[in-house]
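With one protein chain held back, the other chains of the complex are shown just where they sit.
As written, the chain order gives the labels A and B, with residue 1 at the start of each chain.
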Amino acid sequence: MASLTPTEPAVTTEEHAFEPRPYANPYLAGIGLGLVLLSAFVFMGRGLGASGAFNSTIAWLLSLVAPGYAASNEFLARYLDVPGHPLKAWLVFEVLGVFAGAVLSGVLAKRMSRTVEKGPRASVTLRLGFAFLGGFLMAFGAALGRGCTSGQALTGGAILNAGSWIFMMCFFGGAYGAAWFVRRQWR
Amino acid sequence: MNAPLYKFGAFGDETSLVVAFVIGIGFGWFLERAGFGNARKLMAQFYLTDMAVFKVMFTAVVTAMLGVTYLAWAGWLDLSLVYYVPTFWVTAIVGGLLMGVGFVIGGYCPGTSVVSMATGRLDGLVYVGGFTAGTLGFALGYPAFRDLLAMGDLGVLTLPEVTGVSWGIVAFAVVLMAVGGFAGATWVERWMTAKADPAARAD
Partner (left out) sequence: MYGWLCKLGLNRTLGLLAILLGAGALFAQVEPDRTVTVHEAALLTAHARGEDHVAPRELAGWIVEGRADYRLIDLRDETAFGEYHVPTAENVPLTSLPEYGLLRNEKIVLYADGDLPAAQAWLLLRGRGYRGVYTLRGGLDAWKDQVLFPEMPESPSPEEQARFEKAAHVAKLFGGQPRAAATGGEAQLLDMSALQAATPAVSAPSLPAAGGSRARNRPREGC
């Protein structure tokens, strides 16, 4: 029962709460993911990631607009101080692959959908506003934590990196702690 | 076999980018298969009705961990050549908490946001925009964070090193925790779903 909101006629919204969808068995998906991660260790001696690709991209974009500043920015300089093009970074290509793999799976499972995922009590505007805010906050979280869930929790978790396990536990703690406060967005 | 292959010169930098792309495809595929391109599926974890996030994440960790353990034991994988993010316990806590809070606000993490955007979700796209803006914001405000980032530097540190217990014991403990957690998670799912809506389809 999709409803059309007046401001965004081209977008439909799913109003059902946590309806089971025909997704894969989580354990099988997890094994698949684990094997992908293992292959990264075996082939490259590193794990997966995502936030690093954003860092490289921002560094490169900034270098186009303000090259002097970009090169002197302590955080971004290391993404520019590389032998080749800043976008020829391992994570950038990995994230492009993530996009491709997601499209592949989504198309084959007929799960491609121009929609906004949100709970029944939230408006599209609220959801989109929060999506932006959440992304913004997590960029800081990832930069401070030196990784995101794929880099720290998954990768570091698998190789028993102490810092990663601390990160992982705080991640779940923070999420569960804040969930009640934003329940209106989802339930 | 000499793994990590790249570090023993099996292939060069250009090829490693192709490897990155292919590995990324696998990563994106399984994330989408698990339903992680959908914020509602991800968020259900934190309202206890669908524990897929926990199940997928820890199954992946256990799988890769056992793989690394056996390959290193067989002498095929040189663990000393695998990259470890150094442990900075202060930012591990601060960053982790911030990521968790941001997760339930934003609905995605950077990896899953790409999956979401790729499968057409507008909120995924907006999240990516927010994350990008945040990255820029952090870069611009970097001097303010410099001290925080340097705190609690413990260097490269593994759980076996911290606990003084062998790798194998830690690995076994992780497996037991995960399997026990899965059983508990499934029980919680059933209980919550039945409680919330007795007429709903069981998982």
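Quick note on the criterion: contacts are C-beta pairs under 8 Å (C-beta built on N, C-alpha and C of every residue); 3 or more make two chains touch, one makes a residue touch a chain.
Keep in mind the model is a prediction, meaning the values are calculated, not measured.
Undergrad: Which of these touches the unseen chain: B:A72, B:L97, B:M117 or B:A139?
TA: Touches the omitted chain: B:A72.
Undergrad: Take the complete complex as the reference. Which residues in subunit B touch the chain that isn't displayed?
TA: Residues of subunit B in contact with the hidden chain: 2, 7-9, 13, 62, 66, 68-70, 72-73, 75, 78-81, 83, 85, 167-169, 171-172, 174-176, 178-179, 182-183.
Undergrad: Residues on subunit A that touch the omitted chain in the whole complex?
TA: Considering the whole complex, subunit A reaches the absent chain at 25, 27-28, 31, 45-52, 78-79, 81-83, 89-91, 142, 146-148, 150-152, 155.
Following the convention adopted for this analysis, only the chains that are shown with their structure count from here on.
Undergrad: Subunit A to subunit B: how many Å between their CA centres?
TA: 10
Undergrad: Which stretch or stretches of subunit A touch subunit B in the complex?
TA: It is residues 11, 14, 17-18, 20-21, 23-24, 26-27, 29-48, 50-51, 54-55, 57-59, 62, 73-76, 84, 88, 90-106, 109, 111-119, 127-128, 130-179, 182-183, 185-187 of subunit A that touch subunit B.
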